[in-house]
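A single protein chain has been removed from this complex, and every other one stays in its place.
Order of writing sets the chain letters: A and B. Residues in each chain are counted from 1.
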Amino acid sequence: MAEVKVRGLALDYGTTRALSDVSLDFPDGQFFGLLGPSGSGKTTLLRCIAGFIYPDHGTISIGGESVENVPVEKREIGMMFQNYALFPNMSVAENVGFGLKVRKIGPAELKRRVGEALELVQLAAMGDRRPHQLSGGQRQRVALARAIVTRPRVLLLDEPLSALDKALRLEMQIELKRIQREVGITTIFVTHDQEEALTLSDRIGILKDGRLVQEGPPHDIYRMPANRFAATFLGEANFIEGMGVASGIRLADGTILPWYAVRAAPAGPLTIAVRPESISISAKKPEPSGLTCILKGELRQVVFSGPTVTCLVDARGLRFKVLLKTPELASVQTSGEVWLSWPANQSMIIAGETPPVTGS
Amino acid sequence: MKEKASIPLYLGCAYTGLVLFFLYAPILVMALMSFNASEFYAFPLNFTLDWYRKLVGNAEIVSSAWRSVWIAAATTMIATTLGTAASLALFRHDFPGKKFLQAMLFPPIAIPWLIIGTAMLIFFFWIGIGRGTPAVILGHVALALPYVIVVVSARLQTFDIQLEEAARSLGAGNWDVTRYVTLPWIASGVVAGALFAFAVSFDQFVVSYFLAEPGDATLPVMIYTAIRKGFTPEINAISTIIIVISMTVMLAASRYFKFGGER
Partner (left out) sequence: MVLTAKQSDRLRAGGQLAPAYLWLTVAVFLPLSAMLFFSFLSAAPFTGAGWHGTTANYAEFFSRSIYPDLLGRSLLLSCVVTLLCVLIGYPCAYVLARQIKGRAREALFLLIILPFWSNSLVRIFSWAIVLRGNGIIDHTLAAVLPFHVSVNLMFSYTAVVIGLVHSYLPYVILTSYLALQAIDENLIEAARSLGAPFRTILARLILPLSLPGLTAGAVLIFVPVAGSFMEPRILGGRYGTFYGTLIEDQFVAVFNWPLGAALSFILLAVVLAILGLASPVLKRAG
């Protein structure tokens, strides 16, 4: 188990800048999610830490030891791939035992440890099967067992669940988290699926165009996104622009939305964001108070998706997305004039593309 | 799916049959004549194994046959090893100049062997190797290498490089990765390449013709000189044997390499 530190990592692929001055700490024993759209550099970063790619600049250290000149096979990592990468010419047990075999571990101990690893992933009886005889979920579990049996310092996961269907993916997420807790290994997990990242990670790092946008515990990033991209990549947001004044935010038409915060709203042009689930809709105007933001609008469309309902409301020239629990829909007309309201402390300040905010 | 408006199937089959007849008729005639007692290829056919017996007694032919075999074996081993190593390196790495290296494989196949053979003769004499078996092997391996590389590379196209990455992430060094993960997969390509190399060497005439020492020739060269002197039925016999060997080797290779492309 070791912490991983990355400083000033930069890499060019021909004319494209794949990574730009990326610095991150991956704390010992924690589950860290690297999140971002395709081309964001998250996989490149992972492969640099693994050792398959050599960065042009910057340093990488695992457990305090600098590894830029250490080849992959000596970095003591475990890795899981999107397509499992199980050796087709070997049985499940041979696959899992491969890392031990190349370390020249004796046959008795090898057998014992392989057995332990298979039990950990609940595939104890499958030792003699071949990869092609297993289902997708089983193969991924074999890949996991294979990666951790050598007791690596870091576990690197390259979108390992993308190839699984939804139900299996949820199941595997739980498995993965459970095993990671049990073994206590530093884990770095790459995904483009924000829900997955939110579910599994102790900390998240968001990457875009090769740069680190924001880093911190999921809840912190969700409540205080550093910029527009972070606000919309992790969850959804409605954006409102205005001017910061003493009592709050003044919109273009003079309406003032109250501002409730430990620090005062900064003066000058300002963008705030509100999450769809923070907003309530009512047919009658709610009681104004210094702690509630209120806007009048027109309900345009209602989209039903099972447990939740998305309402699209036009207010102040903006299209608002509001997320309601389905039972709440009863209190709202299907169209016409409605009132939006939300507690002032749910407004998040977005100052544009600011430098990344690291979480508390 | 048969195309109704196109050429009828039976015509197509008949045509193919004709082509096959054209391709195999002379070979079959030659094989037939090798069993014919008449020295002048006259009919009727008197079956005999005499010519084959005479072959075995002909020291020249027998020794050149052995030479051909062992040269082909040496060529196969060298070309397969070097070619497989090169294919692996080309597969695993991307670097400037890779296209150039791949293009370098074409001249031995594209340039007429007459030119390559004579050029080798000039160069080897110049640097002191001269003629003889070492020169022949030098030449054969150079001709076989492109085939081995092309065949093994084709097999490598179907190999998932992430398997190598997985092995390395588990701590396996280069040799371990190749031995436990890569070679098992490409084994069929390597075998096919080896068989190709053997066929290229064993059947090689032009380059051997220029590089072999007059007394110490390979089998095809020996046959050529014999033909120039005059046709004898023993040549029939040895030719039939050669054809059978070559076709068997390639039949075996076809089990490992799909000539018609993977479908």
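Here, a residue touches a chain if its C-beta (ideal position, glycine included) is under 8 Å from a C-beta of that chain, and two chains touch if they have at least 3 such contacts.
Owing to the predicted nature of the structure, the values given are computational and were not obtained by experimental measurement.
From the options B:I122, B:I161 or B:A187, the residue with contact to the unseen chain in the full assembly is B:I122. Residue-level contact of subunit A with the missing chain is found at 51, 54, 68-71. Seen across the whole complex, the unshown chain contacts subunit B at 1-3, 5-7, 9, 12-13, 15-16, 19-20, 22-27, 29-30, 33, 40-43, 82-83, 85-86, 88-90, 92-93, 95, 101, 104-105, 107-108, 110-116, 118-126, 138-139, 141-142, 145, 149, 174, 199, 202-203, 205-206, 209-210, 220, 223-224, 227-228, 231, 235-236, 239, 242-243, 246-247, 249-251, 254, 259-261, 263.
Going forward, only the chains that are shown with their structure count from here on.
Averaging C-alpha coordinates per chain places the centre of subunit A 57 Å away from that of subunit B. Residues of subunit A that touch subunit B in their complex: 50, 52, 71-74, 76-79, 81, 83, 85-90, 98-99, 102-103, 146-147, 150, 156.
Against subunit A, in their complex, subunit B makes its touches with residues 160, 162-163, 165-173, 176, 180-181, 184-185.
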